[in-house]
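One protein chain omitted, others in place.
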Amino acid sequence: MSDPVNSIAEWLRMILSSWGLSEGLITVILGVLGVVILASFVLIVDIMLVWIERKIVARFQDRFGPNRVGPYGVLQPIADVIKLLIKEDIMPNGADKFIFNIAPIIALAAVLLLWAVVPLAPTIIGADINVAVLYVVAIGSLGTLAIIMAGWASNNKYALLGAFRTVALLIAYEVPMIIALLVPVLLARSMGMQTIVAAQSTWYIFVVPLAAVILFISSIAELGRTPFDISEAESEIVAGFHIEYTGMKFGLFYAGELLHALTVSALISTLFLGGWRGPFVDQVPILGPVYLFIKSFFVYYLIMWIRYSFPRVRIDQMLGFNWKFLTPLALCLLIVVAILDKLLVGTSQAVYVLVMLGANLMIVWATVLILRKYARVERKRIGEERPVAVPPDTESSELVGQE
Amino acid sequence: MISLSYFLVFAAALFCIGLYGVLARKNAIAILMGIELMLNAVIINLLAFWRFRSPEMIAGQVFAVIVFAVAAAEVAVGLALFISIYRRRNTIAADEIDLLKW
Amino acid sequence: MTVLQVIFLITAVVTLGGAVLVVTVRNLIHAALWLILTLFGVAVMYGLLSATFFTVIQVVIYIGAIAILMIFAIMLTRRVKQEAGSSVNKGWWLAGLMSLVLFTALVWMFSTWSGFQTTLPVMPANVDMVKVLGTALVSPNGYVIPFEIASVLLLAALIGAVVVAWERKS
Partner (left out) sequence: MLNDWIFIGIFLLLAPIFPALALLIPRLIAPRKPNPLKTETYECGIETYGETWVQFKVQYYIFALVFLIFDIEIVFLFPWAVAFDQLSMFAVLEGVLFIMILVAGLFYIWRKGVLEWV
């Protein structure tokens, strides 16, 4: 098991200890080095994402996308960064200065922190802690905090309203997300990312596809992307919580959002698509990150596909979808998986996977049946004649208003 | 070396700051924040005693988990009460809610 | 001074400083943000006690849910003129005095206790505490009754809070 990252770390450790530094200090120095390298790598990928996203959107909308700066416009994000850096930074009247400034920092840092637990290869991971899945949820709540702070500090009604709507959305969709996260934890009997990846001799998407779908949907909502982008619904609340942010501060929110999408994709790949698993990865560990990024970009592409194909849903529909559909479904799935898993103790892997998959498909089938019935009722309800708003010219309507 | 005394003194200080908040603040939500501080001090104590006295027994952690659940329930109901009071009396200052003090 | 002690002292100072600001700052939203810092410091304390499960749980529940619930409640019940007056009641000095006395009494009481200076015992090696906790919570000769009662408590809190806060349509 030798991979370049760990051999370099060993080599550095040797050099440093030959200088007579203590063990603890070396760990800290190597840790700082690791953080700086990991974070810079992720941020560079983040800058490239701007180009990828814009190029792919353009294809969806039958345009070319950026194509002026550099070949195929690859240098466009660099130009964007320079532009953002030299833009004037405007602080709105009555803003809470400290909170206003610190909110975008927390927003991006929260996304960066998630990469500490993403396993890149069998031996390459920032921190293989035994509560990694909960760590992801915890860091996610820091992101929520950044949004509240941004909305509150801006001293703007629309920003505050946008922040409130976003937070209502984020915390609502966190419930099915957590329950969906519980399923792979339950199957792998561990919250450590490496253990979960190692347990996936059959990718979990083939064992519990429904959990993957629930996690995927709630992750899109967590990202605040279409169809769940009421947080920045331009037609309703101008731009949501970051309406007053300009220049690089807005840039940080934007970068955080893009990077969050990729991070979520990487987490879904790790939990359900086998993470770094792939052919020859045991012999050549450095292939791990390659596989992980291929899978992540596949999921990322799906997220973009959905983003640019669907219209926005209303806030009441969205919260209703979460509380009345996604949460009960996720809980039902969790119960079924828990009981089946215990019943199937001692059976062979193939039987286990087939029964689990069958159970998942059964739940999907039942859900579709229930949804059909509901849709029939709903269509009837919407189709019925309802009182419509009339112009207030008659006296009777005024009387109603006074009551 | 860190000894149990560190955590106990720290938790006692946190508890007393929370107590001051509960006794001195006017706003009901600020009082609830004080209670949260006190509950956190309690959890620190539970975990410190678990870690220093009996790390092989899980009882301390189970206790801490239950305190978490109780704290959440308390906050949920407490804040709901304040919102309801605010709706009726248009204030949540603790010294203005004096209906029982005729 | 060992590294652990330095980390402990820095965390303690930040946490207690944050706690003092929570109970003294006039602006309630600022108080809530300071509360978040304090809760974060407490989470680090759990980490120092090698209860890492509680570190993440603290962030998830206290910062991710309770603090946000509090901010929502503050926004629902705020009145601008209320901010003008004093944020503490008339007997605040008495409260401060009482807290101080209680703190001294507690520390004095602790210091007379023989177990006060217990040093860190080694953790049982290779034991996943989360696993042990999970087993203890549901095993019939463990803590299954508190476990189920906790869920009933949460149910009661949910229903009670919703009934209290819910605005009936007239």
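Going in written order, the chains are labelled A, B and C, and every chain counts its residues from 1.
The rule is short, and it goes like this: a residue touches a chain if its C-beta (ideal position, glycine included) is under 8 Å from a C-beta of that chain, and two chains touch if they have at least 3 such contacts.
Since we're looking at a predicted model, the values are computed, not measured.
Shown chains touched by the hidden chain across the complete assembly: A, B, C.
Residue in contact with the omitted chain (choice from A:L182, A:I268 or A:V281): A:L182. The residue touching the chain not shown here, chosen from A:N155, A:T202 or A:T367, is A:N155. Contact with the omitted chain, checked across A:P77, A:P104, A:P122 or A:P285, is made by A:P104. Within the complete assembly, residues 47, 52-53, 57, 60-61, 64-66, 68-69, 72-73, 75-76, 78, 80, 128, 130-135, 137-140, 144, 147-148, 150-152, 154-155, 157-159, 161-162, 165-167 of chain C touch the chain that is not shown.
Considering the complete assembly, chain A touches the hidden chain via residues 27-28, 31-32, 34-36, 39-40, 43, 84-94, 101, 104-109, 112-113, 116, 126-130, 133-135, 137, 154-158, 160-161, 164, 167-168, 171-172, 174-175, 178, 182, 185-186, 189-191, 238, 243-244, 247-249, 251-252, 315-316, 319-320, 323-324, 327-328, 331, 334-335, 338-339, 341-343. Listed for chain B, the residues touching the missing chain in the whole complex are 65, 68-69, 72-73, 75-76, 79-80, 83.
Just so it is clear, only the chains that are shown with their structure count from here on.
Chain A and chain C have CA centres that are 28 Å apart. Centre-to-centre spacing of chain B and chain C amounts to 6 Å, using the average Cα coordinate of each chain. In chain A, no residue touches at least two other chains. Residue numbers of chain B whose C-beta contacts span two or more other chains: none are found. Those residues of chain C that touch chain A in the shared complex are 3, 29, 33, 36, 52-53, 55-57, 59-60, 63-65, 67-68, 71-72, 75, 128, 130.
Against chain C, the residues of chain B that register as touching in their complex are 1-10, 12-21, 23-27, 29-30, 32-34, 36-37, 40, 43-44, 47-48, 50-53, 55-56, 58-59, 61-62, 64-66, 68-77, 79-84, 86-87, 90-95. Within the complex, the chain C residues that touch chain B are 2, 4-5, 8, 12, 15-16, 19-20, 22-23, 28, 31-32, 35, 38-39, 42, 45-46, 48-51, 53-54, 57, 61-62, 65-66, 69-70, 73-74, 76-77, 79, 82, 85-89, 91-92, 94-96, 98-100, 102-103, 106-107, 110-111, 115-121, 123-124, 129, 132-133, 136-137, 142-143, 146, 150, 153-154, 156-158, 160-162, 164-165, 167.
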